[in-house]
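For this view, one protein chain was removed and the others were kept in their places.
So, chain A:
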Amino acid sequence: MSTPILDIEALTVTADDGRRLLDRITLAVGPGERVGMIGESGSGKSMTALAVMGLLPPGMTATGSILLGGTQVVAAAERDLVSLRGRVASVVFQEPLTALDPLMRLGHQLAIPLRRHQNLRGSALTEAVLRGLREVQISDPDRIARAYPHEVSGGQRQRVAIAMALACAPELLIADEPTTALDVTVQSEVLALLDTLVSDRGMALLFISHDLAVVSAVTERVLVLRSGVVVEAAPLTDILRTPDDPYTAELVASARALDAVLDSVARPTAPGQPAQTTPEEDSP
């Protein structure tokens, strides 16, 4: 494997009250590789994403090593981190309503990263905003560009958030439960969209979720996190077949049970088989 884009080595994150939120996590994501991170609520999934971006909440300290695009993130200066963020990695968050500035039109929000990362101005920038919105399959980009976050649907907001993350053309996309806040139909559409965009651009993907079915739809290799400790790390097929850790077994069992229920009902996308969508034009 060539040098990983993200290489986490024995990462420990400690809160100011001494609690270990992450305990010696090790994880590598190679170029174009897709890795899933799964774990129950509070297990430290979002904390991992924030640590990678060098955006831990105040009072938390990280030790160990995080190499992002070959640069050490742990204890790095803010100035160096700013140039990494967006360019090497960017994040799509769980709740798109809170992840978008409520007072700024969506087109303007999308324009900010486009402007900085692709150096566009004026009408070229406007064009790029509309193209970016079309790429995430928004059918009326003109209206959405002029709307505020509260004026569009949850699915549309998440598409805009994805467009913003892609605007920086990152090598690694971290998706922190990007579909949890959406209803099931929209969820599978957004998942299919992410899947297409990531493969079209050859991006690496770190996909975070508490839902094994969702993770299995988009990733090849899975990491199971529990109370800040990696309890299992293996290819998806191995985990589904022979879960080592009791917690993983539990996860698999409950996913199977849910699957059985869902299979008796008609549904648009089955897990493990990403929906096929026609890819739009490649970005230059």
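Observations, loosely collected:
We adopt the following convention: a residue touches a chain if its C-beta (ideal position, glycine included) is under 8 Å from a C-beta of that chain, and two chains touch if they have at least 3 such contacts; residues count from 1.
Here is the rule we use: contacts and distances are computed from a predicted model.
Not every chain of the complex appears here, and the one that does not is recorded in UniProt as "Peptide/nickel transport system permease protein", selected from "Tryptophan synthase beta chain", "1,2-phenylacetyl-CoA epoxidase subunit A", "Amino acid ABC transporter" or "Peptide/nickel transport system permease protein". Shown as candidates are A:A77, A:L103 or A:A260; the residue that touches the absent chain is A:L103.
Summary of contacts with the chain left out: across A:V91, A:A192 or A:L251, the touching residue is A:V91. Summary of contacts with the chain left out: across A:S83, A:S153 or A:T242, the touching residue is A:S83.
Take chain A: the residues that touch the chain left off the picture are 50, 53, 55, 58, 78, 82-87, 89-91, 93, 95, 98-104, 112-113, 116-117, 140, 143, 148, 150-151, 161, 164-165, 167-168.
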